[in-house]
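Each remark here refers to the structure printed beneath this line.
Here the complex is missing a single protein chain, while all its other protein chains stay put.
When the chains are written out, they are named A, B and C in that same order, and each has its own residue count from 1.
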Amino acid sequence: MREVVAVSERVQETPSTVTLRFAYPDEARPGQFVMLWIPGDDEIPMSLSYVGRSKGVTVKVMGSTSRHIQSLAPGAQIGVRGPYGNAFDLAPRRVLVVAGGSGAAVLAPAAEAAARVGSEVTAALGATTGSELLFEARFRQMGARVELATDDGSIGARGFVTGVSDSLLASTIFDAVWTCGPEVMMDKVIRSARRAGVPAYGSVERVMKCALGMCDACALGPYHVCVDGPVFPGDALTPLPEFGRFKREPSGRVVPH
Amino acid sequence: MREVVAVSERVQETPSTVTLRFAYPDEARPGQFVMLWIPGDDEIPMSLSYVGRSKGVTVKVMGSTSRHIQSLAPGAQIGVRGPYGNAFDLAPRRVLVVAGGSGAAVLAPAAEAAARVGSEVTAALGATTGSELLFEARFRQMGARVELATDDGSIGARGFVTGVSDSLLASTIFDAVWTCGPEVMMDKVIRSARRAGVPAYGSVERVMKCALGMCDACALGPYHVCVDGPVFPGDALTPLPEFGRFKREPSGRVVPH
Amino acid sequence: MADLKVDLAGLRLRNPLLLASGIWGESGESLAGAWEAGAGGVITKSIGRSARLGYPNPTVESLGRWGFLNAMGLPNPGIEEYPKEIAAAQARGATVIGSVFGGDADEYAELAYRMAGTGVGAIELNLSCPHAEGLGSDLGEDPQEVEAITRAVRARVSVPVIVKITPNTADPVALAQAAERGGASAISAINTLRAISIDVRLRRPTLSHGLGGLSGPAIKPVGLACVWQIYPKVSIPVVGVGGIRTAEDVLQYVMAGARAVEVGTAVALDGIQIFSKLSQDLLALMGELGIERIADVVGAAHIRPAVNGVPLAAASHERRP
Partner (left out) sequence: MADLKVDLAGLRLRNPLLLASGIWGESGESLAGAWEAGAGGVITKSIGRSARLGYPNPTVESLGRWGFLNAMGLPNPGIEEYPKEIAAAQARGATVIGSVFGGDADEYAELAYRMAGTGVGAIELNLSCPHAEGLGSDLGEDPQEVEAITRAVRARVSVPVIVKITPNTADPVALAQAAERGGASAISAINTLRAISIDVRLRRPTLSHGLGGLSGPAIKPVGLACVWQIYPKVSIPVVGVGGIRTAEDVLQYVMAGARAVEVGTAVALDGIQIFSKLSQDLLALMGELGIERIADVVGAAHIRPAVNGVPLAAASHERRP
């Protein structure tokens, strides 16, 4: 059930990304998300980028609500319900994290938790440009090996992060790959991991309304992202005709992704 | 919430009194009552005369529903909800039990439980005639000293049971008196006990509908018999102008007792 | 220190928490007990012309923490007998509101007149009992009847007249407006929801009357919606009823538009201490939220405030098609 909480801290992570912190009592695991309500505006799904007692979401501007969220100052009241969905399995000894854009928001707490229980973390982070690289310092702080890629080459390798992750997969042995980002990117990462014989897990996004497995807004093949996901094994995602190609708009109509 | 259970045993205790046994899971303490529903007929309050897992009620014919209950054979389905109300405090070392008519129904399990934890039980049982004496054997079996009185003198002392209890109170030291029966009788018992310096407790009856402390049908002075009773300290009962004199009919109208 | 006093259509209440009709309402001593336990006013059982036994038991079915089903069948001692109960409660200082039910406008008017004669602070017209054929709700579902009954009562009594409406309707606003046209001083909403429970082993309803009324926490969102709908459409005060068990429930009703509330089922769930508990908790909650007087936030949820400094007109959902 929903709690109304006050924003305790606002951190501008990159020019387009802001983290809001707030106290929210329910326990959460990395990978899970909350429904975040801006009273008077929309309620949207947001992965938890911090899962301790002081929770956090890291929001990229996409449209009016995410812009509204970014404008919130400490003290602003927001509605939070959840956490919902499943989490990353924190077992792998050597994990490769592949993040595109705000995908690092959900992967950072998972990697942190894995590192805390002894996993070796390698992070491939991608962004359009250097200033948009999210949580680079946070990954370094947890002791991860960090490789960067930017579309404009301003920092790290020029081009997509899949280039970086492909060469990591070719050169290093991993027990799992975790990825979050645009679906075409995740699709590539999952396929490369499969070729390297490494199980991959991707966190996917679909329109969320109830977040309770009822309204069907988040239908993805036979799954409901809100309860069966958002984290899926790559082998479940790649066979889906819609993965990387189609999504449903809020009306339920299928549209290109 | 109500359970539908089957009558497991029917015992004709006296010509006018029948015990029905049935399995009912909820824990109960001696003094408490249940609401007993005869499907298609009324639902009426009945003290538990047996409070173990196999519970029991001991019913005297008063009108059509009690007659209907008495006609039930093993296997018959009845609705039971409860137990409701408070219970006798089982602490007294030496307890005098004064039962008029079916009053023994609720006093027997209380005396049994007290005897089991080491109380000395004395029982003064009264009835119109010898064959109507209820639970005499049961009191003897628990090791109680038993004194009898009948209106017609067919067994024990002739006259009201209050004669017997008065002389017991005069001759013996008790730590408590428990009584159940007609209110004029209980009123006398309570007053005698007070004179003897012994705290008395009486189990009283009023019309019950909800048994939940809501509908006010069982109002007795400032009390609701269903939740504040049915067991009251004598000192709470005797000051009430209605005790022994008035009751409310199902409409709520005050009528002579 | 926050203040719980409210003025309900001229009736001054020390707090907005009224004992709902039909709960602890048959005996004057019970009414007095509820008053002394902290109720801001006590509403009597609904009283009719002559004594009614009500339906045979079972008259109540418990749904645990969710509430109850009941079909009491309007038991009451009749208007001849009842004034002495009111007198007993008044002698102890209670603010009493007299509830009446009848079969037509004349009967309501006559009963209200006699009820007013006892010196009650207000009259509540039960136009909403969901399980008594030809009485209460059967009339209360029809706006024309509601208006006619209210008008007939209004003509006979000078104390405030509260019309209690049914949620078993397509349009609670129409009923409330009809009552207002008829001269009602206030609306109370809601009575119980038409409901039933069936035992599958016995293959029959568990209440002797079959149909009954659902009360308690389960119906709170429905009562709240009725108050929400009615409040902006009438200019008389609204009294909220249905499922109130916590101070937050009270404040939800107040913000939906209620100037006072009635508490029924919670008395069975929590005991009569519910009144002092609600008062205390309400004061604490008001303190926490910076609310000084109940009256200050009546209907507050209807004013769409700027949230977090962002005026709502700019928010996305007011723009979407």
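Here, a residue touches a chain if its C-beta (ideal position, glycine included) is under 8 Å from a C-beta of that chain, and two chains touch if they have at least 3 such contacts.
None of the values given here were measured: they were computed from a predicted structure.
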item	value
Contact with the hidden chain (one of C:14, C:49, C:181 or C:194)	C:194
Residue touching the undisplayed chain, where the options are C:129, C:224, C:261 or C:278	C:224
Hidden partner chain, touching residue among A:40, A:92 or A:109	A:40
Positions on chain A where the hidden chain makes contact	1-2, 4, 35, 37, 39-44, 77, 79, 81, 208-217, 219, 221-222, 224, 227, 248-254
Absent-chain interface as seen on chain C, which is shown	53, 55-56, 63, 66, 69, 137, 141, 166, 168-171, 193-198, 200-205, 208, 210-211, 214, 217-219, 221-222, 224-225, 228-229, 248, 251-252, 255-256, 285, 289, 297, 300-301, 303-305, 307, 316-317, 320-321
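Note that only the chains that are shown with their structure count from here on.
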item	value
Pair of chains ranked first by number of touching C-beta pairs	B-C
Most centrally placed chain, judged by C-alpha centres	C
From chain C, the most remote chain by mean C-alpha position	A
Computed distance of Cα centres, chain B from chain A, in Å	68
Distance from the mean Cα position of chain C to that of chain B, given in whole angstrom	38
